[in-house]
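One protein chain is absent from this view; the other protein chains keep their places.
Right, chain A next:
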Amino acid sequence: MGSQGGFYQSKEFLDLVKSIGEARSKAEEDRIVLNEIETLKRRISEPDIPKRKMKEYIIRLVYIEMLGHDASFGYIHAVKMTHDDSLLVKRTGYLAVTLFLNEDHDLIILIVNTIQKDLKSDNYLVVCAALNAVCKLINEETIPAVLPQVMELLAHPKEAVRKKAIMALHRFYQKSPSSVSHLVSNFRKRLCDNDPGVMGATLCPLFELIARDVNSYKDLVISFVSILKQVAERRLSKAYDCHQMPAPFIQIKLLKILALLGSGDKQASENMYTVVGDIFRKCDSSSNIGNAVLYECICCVSSIYPNPKLLESAADVISRFLKSDSHNLKYMGIDALGRLIKISPEIAEQHQLAVIDCLEDPDDTLKRKTFELLYKMTKSTNVEVIVDRMIDYMISISDNHYKTEIASRCVELAEQFAPSNQWFIQTMNRVFEHAGDLVNIKVAHSLMRLIAEGFGEDDDNADSKLRSSAVESYLRILGEPKLPSVFLQVICWVLGEYGTADGMFSASDITGKLCDVAEAYSNDETVKAYATTALIKIYAFKIAARRKVDMLPECQSLMEELLASHSTDLQQRAYELQAVIGLDAHAVECIMPSDASCEDIEVDRDLSFLNDYIQEAIEKGAQPYIPESERSGMLNISNFRNQDHHEASSHGLRFEAYELPKPAVQSRIPQALIASTEIVPVPEPMYPRESYQTTMPSIPSDAGSAELKLRLEGVQKKWGRPTYTPATSTSNSTSQKTVNGTSQGDGASTVSSMRETYDSRKPQVEVSHEKQKLAASLFGGSSKTEKRPATGHKAAKASSHMVEKSHVPKSSMEVASDKAASAQQPPDLLDLGEPTATSTALQLDPFKQLEGLLDTTEVASAVNGAPAASVSPDIMALYVDTAAGIHNKNDADLLSGLSNPSVTNMPGTTAMPQVTQSSSKRPNPKDSLEKDALVRQMGVNPSSQNPNLFKDLLG
């Protein structure tokens, strides 16, 4: 066949294709196509066009549509073409309609008749063409029109026809399972077809059927296994081979089916072990298709009842995939690992470095797949590292679809595994800050709920610490430009509720900030509403505390603006604020009790207080209220309408014989009967919501618009999942620190501020071993003794771009020597610290100076810490710090801890979050200097946010 000049291509068409090929810009292309459309519109409606010409026009229409332009003016001609007698023309017609029309297009009705006729044709090629069209065009309504013919074709002598008929039935099943459910047995029969192509095609619908209902197909396990065995033993014709693999596509389909059938079924799975094992052995792993089959084997093995031998083979294949140079195989390897990890979690450990490599790969696809794997293997021990990484990645991408997904995953993991509430709030802050408009509003509610409820009824002190730290972090975040609306709502709510609760910030501070928010985001009414309500609360608390209220001028002007707002909601809130300010302390206490957001509100659902009024009205002759669903008149009307509708639609389709409408009508009638026989005057649940909403303003209409009402009611408890893991002890440690941080006068603060310097230097140590540490923190510490040497070498090699070259041999030597020594000894720490010693020295000075400014006690610590020497106590201090915090000891313990290496065996938890937290605790000038130091340090070590780095070393 020649490459150019098909049978029915005129010079015109060739010129068109050519000119479009040569078009240099999209605009030029568009111009050419628009011209072509004009020409075709004119020509195609001329009378008596020869068939050949017409066919060419249709092909040109297809071409235009392929380029993204609208060719709908010619659809009808394509439809007409399918009516033609000659296959030549008909085939083009069918091709065009399948390309042009979606299954819901009006013109399909005009084709059904032709299809019906063609399905009965004695030329099997005509039947094939019609079946192709059936697969694409037949919709739920028209299935009954062609179903009998398609069924007959299952026994057609030509295998090509049987195959297409099977696929058409498959399509019907996808579109409307009920329409073909009685024909399912035919699929089973076709499984025994002599033609492997037909058998292979049958596997598609069977897979779908089995996926929906495994149990009714258990009897087929033996058949599937024996087919797979025959295929693997090359019993099929060579024509099905593909790169020396016997019928790989059929193998893959069968493995998929077996995976479904064997899932959680020991008996069924036992039948499969031999054949799957055989395939593992026979598969050629050098070709792409061989690997595809191997991958499918792994999927199957991870789905059926586990068998140690097969799991071993699967693990071997996975490690081969991961070690491969091909990105495709790495990707499949990561995916397979994610599947196998559910059954044998230990397998991930062997591949930790490969996984880290994939995580840091420049290929986005691979990276995302790896995040998926990490998501699957998150535990409470590694949640911090993983979520941290995820958020970093989330910030770096711009693809909103994936951003939403990864943000919701971060939230999910944080809710499930959060080591402390502090950490949870901080993580949420980051997620909101960068993807706030993409996350579900429920997440915001659950965050507010967490802050409001705290983590226990018993420890009010810790609760209030949590709140004040949240308030503080929000005040800081408010300084940043362009925050997402949802996040601002949370911030406003928290500031209103708890802004002045601990007395650290004055009401004027908070109200000032709130007014700023309302001003800066003046287009966002929801945020403004939240801000206004927060203002109400703050003033109310102040009044309730019997203190004098003086409104800030900006607040006053904001109120004036809102009083005249077009939004009734904002106006209402502004009036409420005015009203609250005018009330006396006692009244305010009643309507706005402090810290009462978790109190349950009793809702009088029956509105019993209205009973008298109703009684009175009924006595006067008023009609009693009947809920909408019970009004019989209404019901009848809607019923009529339904019937009308059904009749109309069946008329339109001209397929009166179909039973389609019946089930729908039947389902309606019993419902109607039940409703009308049940003559209870006013069943409670039927109350429309609005009826009590208007009378009781404390019920929220919607989360966004009714923020005032949020704090008053108990509905909050239903939001979000109750899956927080309140780690009281860890939070205790932070609260301890807050106390220390604020009381700087006494001796204890010396230690705490020293600790601070250590903390702030910590990230510099991480850099050299970042990768190794990451691996350790992701995969847990059990690989310490044996695997680490190798890890160290590779990590050092890989991270050499971050550290100066001279450190590399040194660090790997260190690690090697570490191998000789026992793993859990203090040398661990030295080995960690040593390689970065020089870089620490280089970077230390500016901070020392800054810290010197901060506090005299810290100068002492700086003097103490001759750079190289200070590194190891550094780390210890860090851990002592957390350890001490966990036990809630006093600071004297810290000093003893410093000298006692055994303390380092304590599990370290949240190091990094505490740094930022503690540094921001103090509301004095030091704060800003310290923050500056921290920021600069972050700048120096951009990749230093890894709280769990020392985990493996410390057990």
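The definition used in the following text is that contacts are C-beta pairs under 8 Å (C-beta built on N, C-alpha and C of every residue); 3 or more make two chains touch, one makes a residue touch a chain; residues count from 1.
Here, contacts and distances are computed from a predicted model.
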| item | value |
| --- | --- |
| From "3-methyl-2-oxobutanoate dehydrogenase (2-methylpropanoyl-transferring)", "KAT1 transaminase", "AP complex subunit sigma" or "Transcription initiation factor TFIID subunit 5", the hidden chain's UniProt protein name | "AP complex subunit sigma" |
| Candidates A:220, A:242, A:311 or A:581 - the one touching the absent chain | A:242 |
| Chain not shown: contacting residue from A:115, A:289, A:471 or A:492 | A:289 |
| Selected residue (touches chain absent from view) among A:204, A:304 or A:555 | A:204 |
| Residues of chain A in contact with the chain not shown | 1, 3-7, 9, 14, 17, 20-21, 51-52, 59, 62-63, 65-68, 70, 86-88, 91-92, 95, 98-99, 102-104, 123, 125, 128, 132, 135-136, 160, 163-164, 167-168, 170-171, 174, 196-197, 200-201, 204, 237, 239-240, 242, 247-250, 252, 288-289, 291-292, 295-296, 299, 327-328, 330-332, 362-366, 368-369, 401-402, 405 |
